[in-house]
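Some chains have been omitted; the remaining ones sit where they do in the full complex.
Residue numbering begins at 1 within each chain, and the chains themselves are lettered A and B in the order written.
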Amino acid sequence: MKIDLLDTLREKNPIAFNISNFVTVQDVANGINALGASPIMSEEQNEAEAMVKMCNSVTINLGAFTEPQLEQIAMVCAFANKEKKPIVVDPVAVGAVEYRTERCNELLDQIDVAVIRGNVGEIAALADVEWNSKGIDAGEGSGDREEIAKKLAKKRSCVVVESGKTDIITDGEAVVRIFNETDLFKLHVGSGDMLSSTIGCFCGVESDAFEAAQTATAVFDVAGELVAKSMKQPLAGSFGPQLIDELHLIDVKTVEKWAEYE
Amino acid sequence: MKIDLLDTLREKNPIAFNISNFVTVQDVANGINALGASPIMSEEQNEAEAMVKMCNSVTINLGAFTEPQLEQIAMVCAFANKEKKPIVVDPVAVGAVEYRTERCNELLDQIDVAVIRGNVGEIAALADVEWNSKGIDAGEGSGDREEIAKKLAKKRSCVVVESGKTDIITDGEAVVRIFNETDLFKLHVGSGDMLSSTIGCFCGVESDAFEAAQTATAVFDVAGELVAKSMKQPLAGSFGPQLIDELHLIDVKTVEKWAEYE
């Protein structure tokens, strides 16, 4: 794993264009800004091309879209493909709502994505595997999580990051498992969104999306675990700002010391 | 007061559909997620029915709506009535702006609500009682706060929670007063919104809206008071994350110990 991509990111300070979820946008912007990227958000079609040309990567969060936003998202993705800027997609609550699954699949049919990141319920829905999602949560199902991730990666020819107790990262063939974890990620609503945008930042400085996704996930997971370890009790609210603190303070040596993966 | 509804909420982990105020949505989502519910937000009409079917309750925050959103709100409320999912309405700044009062009354004419929660300025406006509201704040007026709350509860055949130094909860006949309080609630912009959504969560696990509103308000008020007591100075910004911390940590025994009501 190329953990020193963290240094590269801070040196290059990539512009990360985010079409974000209005629920968590503030945390996401602060998280990736603290990490070392330069976030930019926009919902306006007239500046879509300029934003894409300016940025190093695009992260599309489908957490709370409306029909007009979907049009803008499709336009941004088309420009991103044309300009060869990597796209990360976070299919929030896909699986729980049929409409979201359909719209997300329509989008993925039209564009090339570098990375899809979601929980197992979301990944299963896009991989055509049955799963019982629950709202924004993963829900419960049977089935091999790794096989589900691989199936989607092959279907969409992209890297898949499947979040859970263990984070699974696959390009469809190889699989990397990251074991760093804390329950506080689930207690903090924006954690998944922030991870997706963090992957976007690393894709902006590393053309190999599989490598970028691994490093991003490792940095993010270790940061969260270190914050959790520093707390005597699980502080669901304070975790948010402290995670952003740690995303700024964490360095390559710390990630190397604490990261557990295979 | 059925304080052990807090345990029920955590056991059932209700899906709380929120049409929220973009100003405070992140705090609200984190607050009710930390408490033990599963928040879901959407502004898209095409998934309104699916969201309503999936959820256990609907909370409508009128803090910052536009005309297209009002259409979606009316649609969501119609589905919620049809599906017998309880609706909580927060009429933010109604009273201060005539347009908001009109639109809110139009909405309330069309639907059955379980609970309306607001400050005395907002409640007075909906109860046709004169009051001098000031923007998002309660403003000043004369008149018996309990009578105003009762009047609206009778007019709309619902439970009314009127926030203030004392929180007044009434079904139009019986009145419960909760005395736990801190000035920090007013210093933190999302407090009222978060209380409304907390009431929504409890309505998702308890069909008696009067009981649900009481427990929700007691849990929320005690949590806020405990955070305030732990501070040497009033920390208006840190109160936000710490209130979310406490909403996760608080348990039935703690609420029973500290709740002051009659």
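Here is the rule we use: a contact is a pair of C-beta atoms (placed from the backbone, for glycine too) under 8 Å apart; a residue touches a chain by one contact, two chains touch by 3 or more.
Remember, it's a predicted structure, so these values are computed and weren't measured experimentally.
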item: Full count of same-sequence chains in the assembly - 2 placed in this view; value: 3
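The criterion applied here is as follows: only the chains that are shown with their structure count from here on.
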item: Chain A-chain B separation of Cα centroids, rounded to whole Å; value: 32
item: Residues of chain B defined as touching chain A within the complex; value: 15, 20, 22, 25-26, 29-31, 33-34, 38-44, 46-47, 50-51, 54-55, 240-249
item: Residues of chain A touching chain B in the complex; value: 22-27, 63-67, 93, 96-100, 134-137, 187-190, 233-238, 240-241
